[in-house]
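Remarks on the structure that follows.
One protein chain is absent from this view; the other protein chains keep their places.
We call the chains A and B, going by the order they appear; numbering starts again at 1 in every chain.
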Amino acid sequence: MTALATEGLSRDFGGFRAVAGIDLVLAQGARHAVIGPNGAGKTTLVNLLTGALRPTAGRVRLGGEDVTALSQHARVKRGLARTFQINQLFPEFTPVQAVTLALLEREGLTARWWRPVSAHGAVVAEARALLDSLRFAPAEMRAATRSLPYGRQRLLEIALALALRPRVLLLDEPAAGVPPGESRAVLDAVAALPRDVTVLLIEHDMDLVFRFAERITVLAQGAVLVEGPPAEVARDPRVREVYLGEPAHG
Amino acid sequence: MRLALEAAFWLLALASHWLLPEQLPLLGQVWIVALFVLSLDLLVGFAGVLTLGHAAFFGLGAYAAGILAQQGWGEPLSGLLLAALLAALLGLVTAPLVLHGGDLPALMVTLGLSLMLAEAANKLPGITGGADGLLGVEMWPVLGLFRFDLFGRTAFFYALAVLFLLFLLARLITASPFGLALRGIRGNARRMPALGTPVRARLVAVYALSAAYAGVAGALLAQTTQFVSLDALSFQRSAEGLLMLVLGGLGALYGALLGAVAFTLAHHILSEMSPLFWQFWIGVALVGLALAGRGGLLGLGALLLRRGRA
Partner (left out) sequence: MLTVLVDGIASGMLLFVLAVGLSVTLGLMNFVNLAHGAFGMAGGYVCVVLLNRHGVPFVVCLLAAALFAALLGLLLERVLYRRLYGRDHLDQVLFSIGLVFIAGAVVDWFLGARQQLITLPAWLSGRIELGFVGIGVYRLFLIGLCGAIVLALHLGLVRTRFGSRLRAAVDDAVVARGLGIPVERLFAVTFALGSGLAGLGGALGVEVLGLDPTFPLKYMVYFLIVVAVGGANTVLGPFVAALLLGVVDVAGKYYVPQLGAFAIYTAMVVLLILRPQGLLAKAAAR
């Protein structure tokens, strides 16, 4: 069954075509990576998939449903979660508060104003359990997010998406900027994602891509250059050209 | 500890009736101003929406309650209700315009809307009394029992009771999932849609709520002074509200109250010396607060408390 698909997805900025007719199909449970050099259109693609941007042409389908016209939050409600390339966290909140907020939102409770958060005990307990499974120490759970080390913040970024219990998860360079000493926890979290979750990984880091992805799409200048299993993509001369600047027959 | 401090605050507020018996009218004003600042806190402090025109709702509430009484229905509580409903309605109608995009448009649209309303009130003396103010506001006793007296005793208890009840409601709301979502929007408005939150809907709701609070504050002023002037809609009121909020501590309910109390008392003392003196020092306070950063009185108190314990 198809979990996420695009058909002829395109986006222009003025006269510039950032994304040009991309077709993607992700089966349920897929481990799919999108790679490409800077300016290949990765960020625009993410924004089109999540609904932050509207496409100039083409459609986005989520589990068979056409979501092209839906807002970001409506797509999230249909099972599409994401992480951000640059942390989008709540600096003043503790991790427990932030994850609790995500869980309350998943349960559709954030319009409720007549009971305090503390009365939703099960939700708060679930937040703690989730953070615990990502090996947050109790003291870290209670500290303000901005005081946490960068690697922990990166992990919280993933935790917020996981809390939504997504069917499709979009990971935008999850390990970007994490110092080597702290990256282990992030990579473990990615590796431990439940098998039934469909994962689309947008990455720069080839190690992570080749370790994790079962299928790879290479973007160049807004269009799909190559798509296939990792071994095939690695051998493809066009990919080498785009990445290394080597001539295709050199 | 926290609860004890809270109880102490409200007991002291109540006790001020006997501690400062000469100043009852002033204290009544303090509670009204505190309610107005509380309304700003819900919007600016919790949800992070900027406004330069909150006086629009205060003024609308004041004129609504004033005109209702002037036309012969002097029952106070229904006046408050009418003011709250009308202000909330104006909030609902204008929220989409204000939340159209970013801080700057919000600041300017709120400013523009409040100036429009002020100018309309100025140009419609048949309804509002124009520059002379709305006269002939006659109030019936509160709950049919307590007459508004010359000493401001009824006004004091009436305003304090309304403030207390609406404060409790605000306390409940800000601690709820809805309140947490508002703080999330203020903390990171880009993340919220990615959690599935309909940000616009939440902000419209808090905008209308905040407007209703401001409307009730305005209505209290109209009822307790039995007069409404164009002042109720002035830019000065919007700006001073922000000042009090930042002075007391943004995003903390007691910050709003403390800011209002400190500001109104300082105003009373300093402007007796000279109104110019007051305007000058308020300016200096604003510049200083902006340069020093947030936290306000409440932040200062918490800091001292922590130092004291350490």
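What we mean here is this: a residue touches a chain if its C-beta (ideal position, glycine included) is under 8 Å from a C-beta of that chain, and two chains touch if they have at least 3 such contacts.
Keep in mind that this is a model prediction, so the values were computed, not measured.
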By the document's own contact criterion, which visible chains does the hidden chain reach in the full complex?
B
Which listed residue (B:L60, B:L115 or B:A155) would be found touching the missing chain in the intact complex?
B:L115
The listed residue (B:L26, B:L107 or B:A189) that touches the chain absent from the view is B:L107
Mind pulling the chain B residues that touch the left-out chain?
44, 50, 52, 97, 100-105, 107-109, 111-113, 115-116, 119-120, 122-123, 235, 239, 242-243, 246, 250, 276-277, 279-280, 282-291, 293-294
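Just so it is clear, only the chains that are shown with their structure count from here on.
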Could you tell me the distance, in whole angstrom, between the mean C-alpha positions of chain A and chain B?
42
Seen from chain A, its contact residues with chain B in the complex are 50-52, 71-73, 76-77, 81-82, 84, 88-93, 97-98, 100-102, 104-106, 109-118, 120, 160-161, 164
Using the touch rule from the top, collect the residues of chain B that touch chain A in their complex.
172-173, 175-181, 183-184, 187-188, 190-199, 201-202, 205
